[in-house]
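Here is the structure we will look at.
A single protein chain has been omitted from the complex, and every remaining protein chain is retained in its original position.
This part shows chain A:
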Amino acid sequence: MKITVDDGLCDGLGQCALVAPEVFALDDDERLVVAPEPARELAGKVAAAARACPVRAISVEES
């Protein structure tokens, strides 16, 4: 699965990290950090995290 974050849209609100903390986290400067290769079984959580983003800055491609 390929996760892309639009940095111009992301404001570090952290809603994705609440839904899928295994994959998304905010660093000390509230910048989003995405785990490089999330396990396939996290696909459902990643999709939910993308939906939780207020500006839909996250897109996910199934590989």
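By definition in this document, contacts are C-beta pairs under 8 Å (C-beta built on N, C-alpha and C of every residue); 3 or more make two chains touch, one makes a residue touch a chain; residues count from 1.
Throughout what follows, contacts and distances are computed from a predicted model.
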Protein name, per the UniProt record, of whichever chain is missing from view ("Phosphate-binding protein", "Putative glutamine ABC transporter permease protein GlnM", "Pyridine nucleotide-disulfide oxidoreductase" or "Cytochrome P450"): "Cytochrome P450"
For chain A, the residues touching the chain missing from this view: 9, 11-13, 15, 18-19, 30, 48, 51-56
